[in-house]
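Complex shown without one protein chain; remaining protein chains in place.
Labels for the chains are A, B and C, by order of writing; each one numbers its residues from 1.
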């Protein structure tokens, strides 16, 4: 029997996947500025398989479901994104447990994903990576939920933070990833991964049952 | 002692050389349309040496002088133009004889050059080559001189014929040279060599002591 | 996009299929993992040498699989490190009692994929050694970057390791050899034009008609700086100064000099560049003992080149001279 609270996770994954596929060209263009222009292509190749196999993904519980997604991402996505996003899904799966997934559990999973990305990427907030959108957005989400906001409005507010933070990476100097090779020249354009995260949050805000 | 009538030959050669050097880019552009774009470059590489060594060229007699020019052209000009123009100068030298050079002698030299080009190129009038400017121009020159015109006005009139004939090659189908490979596609643009000959005639008309 | 391409998503597999068809007796293509391997690998008596990296750098690395060089290459898509899965499965297929050696260009994605793949392969009991190539002097090392990039110098690391492995060297010795070759190899590249990834369909970056990018990466990453287009001699002198002063290479050193085309530059120009570089090194008292002029590690159709210097000793020279049998051949 499907686990309670599972719908939310399905919605998040499906929105991420659809956003990645819909924005393939845009995300690649962003990565072309100081990177190598494959971010959107790489993500789309993995997430399009998530969508294509959507109905057949094992839904025994949230952890299993997320592990299946993680396997698709790690086996089909190359570049830096494959290991990073794959690790994120794998860690989220591990944190999912088998109980009911409420706000606290969801936040724990997001935190686990962030920790996984940091470890895998040997990176942190301030390095001009997707973490610079993801971490502030999750912080905000946590704050809004703690303040008693409903999920829908908390996600919407978090999406605004993600967007602002992602745009804010423009003024940062890249310290991780391919953009870091360019030193000073990385300043002046936003990080592709951070914008990617912001767009996913925005799409999620739009899709969340209000 | 320098041969009588030699000045005219020097003027012709010098004008040809200067014209080739001045029109390097233009002549190459013409050759680029259905050829390989090196006609101007090739001619200029030979004739610039003619100019650079001008004062030192052996002037014992017209034949020797022209033979020296022929050697420079054959040893420094590649492509089809080297053998063709080298042969032309060589045959003109052979026809120069050692007597005074008047109109008849000059015409004989031009005819010898034409025959040399035809033999070397296995080509004739109508093949869309420089012959299609050179032959009508020399025919005209002969006609005007026979009709009693002075050299200056005969050259000017011949230059007009050269120009009209060269432009007229536009409607012709190339049967010799690199342009011939393009078949029907050679129609619509003039032959580079023919235009080259016309420009040389025009420059000569301008330079001829009136 | 002026390319020979069908569906851009099939670009890499269709290229690999071409390589396989051209070398039916010696190579095996495993489509599931984008893998090109020696048909006779793995061998019980030989460490298996594996290199993965993004595609778009051909002949590196899929066209240098063969006796005396790589046992397998598992490329990712154009400019993307292979997914971890490919690394793992390739490692399993190439498993030898003498071990498997991973040669990795120093990029975040490549290192992550190989780290994860190694972890999982070791969990299955496979012995793995790792050599990281980071020869690009364009990128100034600093505490906060991931270090220098791996570029055309990987040819020398692979060639030396490949030759030594063929002679039966042990895994640890090969790792030491690879590190030693990498430590004496320095490269810098520059772009005259951008390159066009098939999936993008347009140039990766814009470079003005009168501009060039000094220190460009082989994935089109921006370099040290953009400059006004200069003459061949000026370009060579600048690259050479950056490369030679880095190790530094000194008067009396014996070196291998590689002029590597980035994909869109004709070999005529590469020899012109070689002539200048050789003459300038000679003037510095550096002896060019071996040379390489052609394409070794490209960036799709980018016009440009890189210069690599490798300091030679007897052992390295003889490993570089050893024969090899790879798809990338003249006859």
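Throughout what follows, contacts are C-beta pairs under 8 Å (C-beta built on N, C-alpha and C of every residue); 3 or more make two chains touch, one makes a residue touch a chain.
On a predicted model such as this, the values are computed, not experimentally measured, just so you know.
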item: Touched by the hidden chain, restricted to displayed chains; value: B, C
item: Residue touching the undisplayed chain, where the options are B:20, B:34 or B:205; value: B:34
item: Absent chain, residues of chain B that touch it; value: 28, 32-38, 41-42, 45, 74-84, 86, 120-121, 127, 175-183, 185
item: Positions on chain C contacted by the hidden chain, ascending; value: 2-6, 11, 14-22, 55-56, 58-59, 63, 159, 192-193, 209, 229, 231-233, 235, 263-276, 278-279, 288, 291-295, 298, 300-301, 303, 305, 320-321, 323-324, 326-331
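The definition used in the following text is that only the chains that are shown with their structure count from here on.
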item: Identity of the chain that, by mean CA position, is farthest from chain C; value: B
item: Distance between chain centroids, defined by C-alpha means - chain A, chain C (Å); value: 32
item: Interchain centroid distance [CA atoms averaged], chain B/chain C, Å; value: 55
item: Whole-Å gap between the CA centroids of chain A and chain B; value: 75
item: Per-residue multi-chain contacts in chain A, two or more chains; value: none
item: Of all residues in chain C, the ones touching two or more other chains; value: none
